[in-house]
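Every protein chain except one is present and positioned as in the full complex.
In this document, chain identifiers A and B correspond to the written order of the chains, with residue numbering beginning at 1 in each.
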Amino acid sequence: MAEPVLDVRRQLEGEPWVEGPIDDGILNKTLNHFVWKRPGRGWLMLFFLGLAGTAVLVNAIVITIARGIGMWGNNIPVGWAFGIINFVWWIGIGHAGTLISAILLLFQQKWRTSINRFAEAMTLFAVLQAAMFPVLHTGRPWFALYWLFPYPSVQRIWPQFKSPLMWDVFAVSTYFITSLLFWYLGLIPDLAALRDSSSSKRARKVYGIFALGWRGSSRHWHHYKIAYLLLAGLATPLVLSVHTIVSWDFALSILPGWHTTVFPPYFVAGAVFSGFAMVVTLMIPARRYMGLKHVITPRHIEAMCKVMLLTGLIVAYGYAMEHFAAWYSGNGYEEHVFFKTRAQGPYRFIYYLMLFCNICVPQLFWTRWGRRNIYAVWIAAVLINVGMWCERFVIIVTSLHQDFIPSNWAMYYPTWVDFSLLFGTICFFGTLFLLFLKYIPAVANYEMKEFHHELTHEKGLTELEGARP
Amino acid sequence: MRRFVIGEFTDPDDCVRAVLRLRGMGVEGLDAYTPYPIHGIDDALGLPRSTVPLVAITGGVIGAIGGYVMQAWMNGKDYPINVGNRPPHGFWTNIPITFESGVLLAVLSIFFSAIFKYFQLPRPYHPLFESERFRSASLDAFWVTVETEDEAAIPDLEQKLREVGAHKVHTVTEPA
Partner (left out) sequence: MEGRLIAAFTTVAKLKETNEDLAEHRGPTLTVHKPQEYRGYRWGMTIDLSRCTGCNACMVACIAENNVPMVGKEQVIRSREMHWLRIDRYFVGDDISNPGVVLQPLMCVHCEYAPCEYVCPVNATVHSDEGLNEMVYNRCVGTRYCSNNCPYKVRRFNFFNYTGSYTDSEKMVFNPDVTVRSRGVMEKCTYCVQRIERARIDTRIAERRIRDGEVLTACQQACPTEAIVFGDLNDPNAKVTRLHHEERGYELLHELGTRPRTVYLARVMNPNPELA
């Protein structure tokens, strides 16, 4: 009898990456179901809340530009605060999307297929939020917009390329453009599918325009596969380089607590950590309300928890090394920042919140229950994002507010404009994401079909029996 | 006036086998239309290796060299300024932007060459779209097409397609 043999094989092979009886037609219907149906009450409510939050953001931006950075809480010595914290936080979040779509593609980790479009969209919207701040936080943003780019000016002067802020300009622009083009290239065949399966004439026209007339010709697929792989291969070093360059904003200064060579790997690990946490935060409700549980399975969530655990441990190691080096160096300024300012100073509760959220919370993922209980995972992911924001606060504000000469020491208090900007960017991000979920397939259709075909093809099982790796 | 004789398959492997057999029969102007890239179709159609990697590396190298030269010239030659008594031209401080501009130009050249040169898009209209049944090419069916100008050859081609196992075989004519 085949039954017991099949059972043992199933136990050894692990759980499915795609659940249930599936074929291409079913994939079409279920993956695009959310796009075709009318917006539900839940979506509409969240969307209007998001729009309200976006209005708060716009208001805060206008006030900042019209009246000045004085509307924020920044002062001398704390020249950078919420503005740069938010910038680093959002860029970090963006990196997970690129890791999932590009790096996992290169490592042939097929389980990325159902989440990569989602994650890459998250990257785009996160980078959009981040990109606001380098211009907005300057005293004269109307000049910062173009003086930071090397163009032949009437003043005959060029930017100063040794400055890490200039490296940021190039890194973030490259990252945004690469993410956008990579995401769009991957989207073209799906837009063609939407064009061909839509019943409304208007939808057909709009999707048709953005699909650029894609027909699915194998002669085109031939070049497409290579182009997609190459873009993934180019996006991969960007994950490492962009956040390294952002970390150099701090590492290239002389402040104690900033001037350390551990920052590039520490920041990159932290970025992946917070990014995966954001993907999980968004994915868990989305898969439930969009009916995607059969392609975004508990096994996917478990894999993401493992990545969060790994990167969380790297971040914890980074903290430990920073403190050890501060003590071992015998440098009075370093010792003071780590053991007095951060651990005992006026912002110590944010420091301890950071340690709890970034070191203690991910340890939950060692346990099977911690990786499988959806509520626990979601709460942990939110706490991790909070913890990573607190980490940037601790790094930036505490090192600035108590530096070399004690007469300079001063407190930093954020204003309502600072909070509006943070809250507003979160709402704007959410609004963009809701629009994405509604109008564009959140799961890459053609990649899922390809993946599913490979799964069934390899084992020689018929399609109707379901796919197992 | 171009004519397309097209036929549908439900299994990708059947599609690949059909293309191989048709080429064996000496049919020219073959193409396959699929919702996702299928294994073996490139060899079946006899496609040469793609030159996209060449475009990518050219773009990358030009971008990197351009980025480095830009910094070296702007800060080192055209308007050197004493900034903190650091040398105006610094090899190592030029590296981050050099790397990023290399990646940027590589990405731009891949994307725009792919869309405009290799796919020859945007092209919202193609004669194949005249066929309503052809819609499933982007969804869940695999189509094989033979392009021909010769009206007389059509019945023979339709026969050959049916021989290799295609369904819904019909001809699409490019409107005048």
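Going forward, a contact is a pair of C-beta atoms (placed from the backbone, for glycine too) under 8 Å apart; a residue touches a chain by one contact, two chains touch by 3 or more.
Computed from a prediction, not measured in an experiment: that's the story for all the values here.
Note on the undisplayed chain: of the listed residues A:Leu31, A:Ile85, A:Ala119 or A:Val169, the one touching it is A:Val169. Across B:Met25, B:Leu54 or B:Val83, the residue that sits in touch with the chain not pictured is B:Val83. Summarising the interface, chain A meets the missing chain with residues 67-70, 73-80, 137-141, 143-144, 147-148, 155, 157-160, 162-166, 169, 249, 252-255, 332-333, 336, 400, 403-408, 410-411, 413.
Taking the complete complex into account, residues 81-87 of chain B touch the chain not shown.
Note that only the chains that are shown with their structure count from here on.
Those residues of chain A whose C-beta lies close enough to touch chain B in the complex are 23-25, 27-28, 150, 156-162, 166-167, 170-171, 173-174, 177-178, 181-182, 185, 189, 192-193, 195-197, 208-209, 211-227, 230-231, 234, 237-238, 241, 245, 248, 445-447, 449-450, 453.
Within the complex, the chain B residues that touch chain A are 12, 31-38, 41-42, 45, 47, 50, 52-53, 56, 60, 67, 70-71, 74-75, 78-79, 81, 83, 86, 90, 93-94, 96-97, 99-101, 103-104, 106-108, 110-111, 114-115, 118-119, 121-126, 128-129, 135-140.
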